[in-house]
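What follows is a short report on a single structure.
Just one protein chain is left out here, and the rest sit where they should.
By written order: A and B. Residues from 1 in each chain.
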Amino acid sequence: MTNSWNDIKNADVILVMGGNAAEAHPCGFKWVTEAKSNNGAKLVVVDPRFTRSAAVADLYAPLRPGTDIAFLMGVINYLLKNDKIHRDYVKAFTNASYLVKEGYKFEDGLFTGYDASKRDYTNKSDWEYQFDEQGMAKVDDSMSSPNSVMSLLKAHAGRYTPEMVERICGTPKDKFLKVCELIASTATGERTMTSLYALGWTQHTTGAQNIRCMAMIQLLLGNMGMPGGGVNALRGHANVQGITDLALLSTSTPGYMVLPSERETTFADYMKSRAFKPIRPGQTSFWQNYQKFFVSQQKAFFGAAATAENDWAYDYLPKFDTGYDTLKMVDMMAAGQMNGLFCQGLNIMMAAPQKDKTRAGLGKLKWLVVVDPIETETARFWENHGEFNNVDPKSVQTEVFQLPTSVYVEEEGSFTNSSRVIQWHWKAAEGPGESRSDIDIVAGLYGRLKAKYAKDGGAFPDPLLKLTWSYTNSASPAPAEVLKEINGYVVQDVTDPADPTKVLLRAGQQLPSFAVMTADGKTAAGCWIYTGVYTDAGNMSMRRDASDPTGKGVHPNWGFAWPANRRVLYNRASSDPNGKPWSERKKYVFWNGARWTGADVPDYGPLVAPDKSVGPFIMNPEGVGRLYVRGVMREGPFPEHYEPMDAFLENPLHPKVSVSPVARIFAADAKSFGTPDKFPIVATTYRLTEHFHYWTKAVHGNAVLQPELFVEIGERLAKAKGIKDGEWVEISSQRGAIKAKACVTKRIRPILVNGKPCDVIGLPIHYGFIGLARKGYATNTITPSVGDASVNTPEYKAFLVDVKKTSAPAASAMA
Amino acid sequence: MATLQSLDIRRRSASTEAPPQVRQGSLEVAKLIDVSKCIGCKACQSACLSWNDLVEPVGFFEGSYNNPPDLTPTSWTVMKFTEYEKGDDLEWLIRKDGCMHCDDPGCLKACPAPGAIVQYANGIVDFVSENCIGCGYCVKGCPFNVPRISKTDRKAYKCTLCVDRVAVGQAPACAKACPTQAIYFGSKEDMLDHADKRIIDLKSRGYEKAGLYDPPGVGGTHVMYVLHHADKPSLYAGLPDDPRISPLVGLWKGVLKPLSLAAIAFAGVFGFLHYVTKGPNEVSESDERKGDDLAGGKGA
Partner (left out) sequence: MSADKKVVARYTTAARINHWITAASLILLALSGMALFHPSLFFLTHLFGGGQATRAIHPWIGVVLAISFLGLFFRFFTLNFWNRDDTIWMKNLGKVINDNEEGMPELGKYNAGQKLVFWGQSILILLLFCSGIVLWDVYFEDYTTIDQKRLSAVVHALCAIGAILIWIVHVYAAIWVKGTLRAMTRGSVTRGWSWKHHRKWFRQEVGKP
């Protein structure tokens, strides 16, 4: 979230699209009802299904799964055509006025620089800005030059007329325009819109661009950095924000720094492309501090072994060749390229797409370690459960180890929620039986590996042997000690450069903020963005002061929000270029003549006066928000609608480039995609409020509230197929088939796509062959194994199927 | 909430004794369910099961999100989902079903077991299980089809409005668990005020018929709904439009009772007086002789 849960109450329009907040985030949804009942907010829901969120919405519009970009670009077109943008904001705080190189082109669905043989843009040089001699980006303040970002955007978005939106998305034009009108009502500094999304946007081959599209809309409306604005990812697990912050991706290190690639063999190489220099006069480009954060991280990782001489143990870090995400792992397993798998807190056989591929892959492993608090299908992948898991145990040679863990209530530690607020939780009960905490299991593994390397040596044992492991009990590090290490501490006294006798930071002291970090190895911090969470004043994540002095939902003394206890990111943008709030109603962070002040911690130099013209987006070398990105996104500078891999129709915009030209497709999966002649129905998958992933089917109460797998079918399709409520239905895709009970509903509206009826079905995940709920098929048996081009998130949300009436699964399997 | 806590009993089933009346000032409580805020997440259902130590068996998917499909002896509240098409638009009406805690409770009226159903001074209608004989009359008395008889112990069960929580100043478990504050709890007066505000908000959003459901036919209820379509309560999974205790139940538990006893008493008294005034109908000597005569031929 750029903003916070509590901040939703400040919104005037709430757009729930690419998510189903009421269903998946019922507790956070309280802030939506708060905004509605106390701020007069209007709730808009855009979703293929009329969801629980839609049930309390003021306006609902349907769309075909996988067409969000078409819809959102349509919104951008509406805003530009009708001049419903926050002009002053756009001019001052975005790159709308920047000039792009003449060579930039977008034709027939492709940007310049595409290499079809590599399925990638191999030459992105024409995507650059025009620079002057000083290396500064050229701008045209009128934003009217044909190569200005604004002009390019107008041309790009101009194709997404309301008629085109209706053709692609199936959203009736009048509904679409009503949504546009409400969104456009926030193009002033008086009103704001918040965007709440989740996996409904990420789990597409165009996932990252879906979200970018919304970021662009919010910039055009001037809603970034504003109370009640922002682009807000609602995170699924209680601590998934935390795991992302601490390097979830295999190519990241903590705090969203980047793991060196194999091309960056030296520290100098690595730093060359990291410390972004400002590309506009007077800008800050906060990433200039990258080296300070990186060196502090290395000091935290390797302590005394990280020295200036060895480039802060740069060589100790692994260098990646390619990303190793879930899809990649499954693909490698299935190809017999992996010996073992540590599956910790993940039920991969249920959670990954194309279940049969996953199961085959697990069967090719020599060993599988499942670290989980409950019995999972993954640990039992070799067991025959009739048609739900039809496998011959004798054919599987994989040795499976199950390590039972405690659950979060059985251990203390911190959670980081969607609002980026780190909150401590205390142990409520002992874990049952032989369960141990995940920390203890990892520590035990580390201890044994270290001992073995110490004894037997190895090709390069240093990274393991010299890892900092200075916990009181090395076999069981206390979570508080780990959090202290993540926060960071002073290794060696830091003195004032002006007066070396003056000691600014004493060795051993906890770091108060990342601003004091140094690049000379005197400070150490495991995750720079978390610095401030555990200072000498104590564990800030334990704070539980609910007071909210300004009434803006900031609650500054509740837990600790990264970065720097800031609740709304880019909040400098809540005031105009002169530092005056855009409106009294939305007054948040402003210049009081001497410093930046207001409800929140300013996301800005607190003493940098407005006349210095430093942009509010200090992480960007431009200092402004990007309506146009240069090389960051793999798919191109602007979002473009591409059909899902299982394409329902030829892309009306550019039939030759129908699907994403850069989505990653494994050779093994090349034939796994369906076509509408065989699979004429669009399917999507989702979660239910009554369940949490594949865990809660192990909980009696949850099993009672939603006992069994079902498939939601619109009345039109049900009638055509002769399917009635509660009857068994077979749903097949190019990847396989499953059975589920029919839920015939009016909530899937009959839509027309490209003038033809398009039927959509919906399938919850959650069910499997282990647990207290009714046994059932894994929904992911039929989902496609293809990833988003930028971050490789699987496309669970839009694929093609066929449905037909069938008989119940064999009684033996159900028992 | 001290004044909401009185457990003085206002009414007691099948009892004629006068209730205690000395303590004054007990406020009537109410739970206000704002249907327009409800997202149907079933947190209330879960909280109800959990707080009341209820174990509902795992069922099956039966064609809708209603799970279990209806109230049971172990599910005292269930969410009921209705898809309502209004022209081109759709509404998904989600109503939390359960005991309405009528001010004039039909269950209590029908109950033949003294003290099996009580109504506290704060308006909560509660089933006292140890006094319940399992006759099922409450089921027939209830205008909302709420009480359920357990197949295990043949006793009637329903929402208690968490009387055990209210008695110590806590809101009912469902209200506590509701994430969107669709369930409010407090004095009936406060709830009526709050409902007014909600109705104004709903009307401003185009629900011109928004209103409160506090049906007068049962003397008002201590569980009330804010409805977008207060003119058509039955849209919400068959919420009765104008609930009242069935006239049959009124007859059965009203006039029939005294009239019947009177009739029986009258018959007894009539017989007694007849006997006293007319004396027994005896067979006379002559009748005996005539009888003997007639039988004589055969008997002798």
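Keep this in mind: contacts are C-beta pairs under 8 Å (C-beta built on N, C-alpha and C of every residue); 3 or more make two chains touch, one makes a residue touch a chain.
Please read these numbers as outputs of a predicted model, since none were measured by experiment.
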Contact set of the excluded chain (shown chains only): B
Pick out which of B:11, B:140 or B:244 touches the chain that's been left out of the picture. B:140
Quick one: which of B:18, B:168 or B:248 touches the chain that's been left out? B:248
Residue list for chain B contacting the dropped chain reads 14-16, 112-114, 131-137, 139-140, 145, 149, 154, 246, 248-249, 251-252, 256-257, 260-261, 263-264, 267-268, 271, 274-275, 278-285, 287-292, 294-295, 297-299
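The working rule: only the chains that are shown with their structure count from here on.
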Listed in rising order, the residues of chain A that touch chain B in the complex are 22-23, 26-27, 29-30, 32-34, 36-37, 40, 50, 52-56, 58, 60, 689-690, 700-710, 725-726, 741-747, 749, 772-774
Chain B residues touching chain A - in the complex, by the definition given at the top: 36-43, 45-46, 49-50, 55-65, 67-68, 75, 83, 85, 89-94, 179-182, 198, 201, 204-205
